[in-house]
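Taking it in order: structure first as structure tokens, then the write-up.
One chain of protein is taken out of this complex; the other chains stay put.
For chain A:
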Amino acid sequence: MTAATIQRNRPSGFRISKRVLPYVLSLPALLVCIGILIPFLTSVVYSFQRYRLSQPWARQVNWGDNYISFFTDPKFWNTLKVSLLYAGTTVVLELLLGLAIALLLQKRSTLNNFISIMLLMPLMTAPALAALMWKLMTNPGFGVLSYLASLIGLQDFRWASSPSTALFTVVLVDIWVYTPFIMILLLAGLRSLPTQPFEAAALDGVPRSFVFFRITLPMLTPYILTATLFRLLDSIQQFDIIYAMTQGGPGDTLTVFQVEAYLNFFQSTNVGRSAALMIILWAITYFLSNIFIKNWLRLRERARGQA
């Protein structure tokens, strides 16, 4: 009804019909993105081809060969294993640490607010540069962390350059960069919880472990889920930290999906295999992001309802 009134009262001049207007407004943004959809479809096509940049003449459709060969390819299983291990370890550790820090900083005070702002700094550091910073600190020649490791008896601890500790090192950098992300989300969640249940529990003298596991944690669950899925989506695709730190090495210790696809494309110029790897990763993230978006929308509605 209101819309009809507006139509009639419209002043003269620049007229666009109300039905077309939203399309006109969103068209430029869509066009830019369609330009990006094309390469996505190209990737699908490549993944079904035998396609090496070094042998363009041998390019042909091989249907599912790229995918089928994965089953018997130990390198692929290594990629899958390392990716899942990396994503799993980083997300679990960051969640525990982030929750612990958020609980420590829960009370609003000048010091706590100041610390929570300071903790934003690692998150705002480019992950690739963060990896370089840690690379300097873990340098066997002069790195301060190598020195500290030697003080506690770890002589010759080789950090990212040894296959046995490379994963540990990149996970450490990931934790340094991304724990603050989980921390600030959970801190915002904690501080937005209603206070009545906690006051009631305190009056009744309910033990604090009970309050934590039966009140705080359940009420915080939507925030924890959002933060976890957000991080999981990001972490399974990690490229910057690992590439900047070790380029997937030593050997193939850290060839996670995106690093392996990058190396396949630029070093062995195997476009077909690289594309197939990315499609598999995309399928994993698509599955995760659907869960994430549903959960996130619910949280958004809730936050909106409270406001």
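Keep in mind that, in the parts below, a contact is a pair of C-beta atoms (placed from the backbone, for glycine too) under 8 Å apart; a residue touches a chain by one contact, two chains touch by 3 or more; residues count from 1.
The working rule: contacts and distances are computed from a predicted model.
Student: Have a look at "Sarcosine oxidase subunit delta", "NADH dehydrogenase subunit L", "Inner membrane protein YjjP" or "Carbohydrate ABC transporter permease" and point out the UniProt protein name belonging to the hidden chain.
Tutor: UniProt lists the chain left out of the view as "Carbohydrate ABC transporter permease".
Student: Which of these touches the unseen chain: A:58, A:124 or A:152?
Tutor: Of the listed residues, the one touching the omitted chain is A:124.
Student: In the whole complex, not just what's shown, which of A:89, A:162 or A:289 touches the removed chain?
Tutor: Among A:89, A:162 or A:289, only A:289 touches the chain that is not shown.
Student: What is the set of chain A residues that contact the non-displayed chain in the whole complex?
Tutor: So the residues of chain A touching the unseen chain are 2, 5-6, 9-11, 13-14, 16, 18-19, 21-23, 25-26, 28-30, 32-33, 35-36, 38-40, 42-43, 46, 100-101, 104-105, 115, 117-130, 132-137, 139, 141-142, 144, 147, 176, 179-181, 184-185, 188-189, 191-192, 199, 202, 223, 226-227, 230, 233, 237, 239-240, 243-244, 257-258, 261-262, 265, 271, 274-275, 278-279, 281-282, 285-286, 288-289, 292-293, 296, 299-300, 303-304, 306-307.
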